[in-house]
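The complex appears here without one of its protein chains, the remainder shown in place.
Showing subunit A:
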């Protein structure tokens, strides 16, 4: 009998080995189906099991975490939620993440392997690090100024540091409090439905995700192309341009809002925003050079990330001459995000070099060890440095004695360009008021800020809408705020 008992025991050993081997298969080599299955709640639970890392503006976290004691434990909270919503986005347990919360998600939720000293060890133990911090480039005062400046009006502001590409302000109105989307309850569902149904589209980040016809602000690009190609050599020489201007190959006639544009010099046309002069300039420069310059400024670039994606701005690459004429004054199919127009003015302020805009200064672990730092990157040269210098002169003129006097700041040099972009079928929509500009305090070496402001529905009588009247004061306040804080830093 002993022999058979031993054989039965061998069977038991076989069963044990089968169990151990199978347990190893299930536990140590779990197929991707286990971890990636949407039905597996564990990754979600783990993700919210610890406080999320914070997003920091000017040394102060604008986010927080709240312990709810529920299965998805920590909920996101926001300080000044509507003010920073175009920067932070939301982190919702039900609706996912957007903007910085999305782009820096692995770091914020602690799953980024860079957060740990021993990534391999973490892989084995499957530990999650504490969430890291994202330090933004946002200047709180500029952000505040832009937000208050827009007030109840629909619109957006983007501000950059020209020399580096740091994003100093990113504001979109109307805005919303991302905190109402944190969590799982019925209030979150209601808030989601309400925000999505709102005609004002509060969750749309107009500064980077909405494109507008840039209107006359695009004349900076046209002027750069004209100066770079040598179509214009003397800022003060009269241009041979009629007013009104008949678009080439058509009978459509283009007029100006102001007098004295016929054969005006580039300086005069720029300061007083003569449509006829710039439409003809665009045609004279030609489609090839115009689209090259537009691309060099960043138009038609679908890959821009700051680190979240920016909607590409458009300058058509195939047009007849009439369309080119309209495109050269920022109409027809030409469309730009406010951030794109801030890049345009920053390039002028920075000697023609286009810096890649970025919103994240650096990322750190919860303990403060730096994980990554963003460095300044040059996207390209939009124009010759000499052209940039002359454009600065032209833009200064706009603020000193042109359409943009509302942007003037005492003890500082300010350059700008106004724009009033028509849109809608037969130009039926309320025109968009634009202002782009840059500013340099008298004791600074170079311009410290470039800004673009767009106001969608200025609450003024339609005829009075103008970039100079509606958008320039907002731009001035933003620039002033930046100059003040940089001056403060200088001292």
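Note that in this section a contact is a pair of C-beta atoms (placed from the backbone, for glycine too) under 8 Å apart; a residue touches a chain by one contact, two chains touch by 3 or more; residues count from 1.
Criterion: contacts and distances are computed from a predicted model.
A single chain of the complex does not appear, and UniProt lists its protein name as "Cell division protein FtsW", one of "Roadblock/LAMTOR2 domain-containing protein", "Carbohydrate ABC transporter permease", "MoxR-like ATPase" or "Cell division protein FtsW". In the complete assembly, the contact with the undisplayed chain comes from A:39, out of A:39, A:120 or A:152. Residue-wise, the contact with the chain that is not shown comes from A:27, picked out of A:27, A:233 or A:251. Residues of subunit A that touch the chain left out of view are 1-9, 11-13, 15-16, 18-20, 22-24, 26-28, 30, 33-35, 37-42, 45, 124-126.
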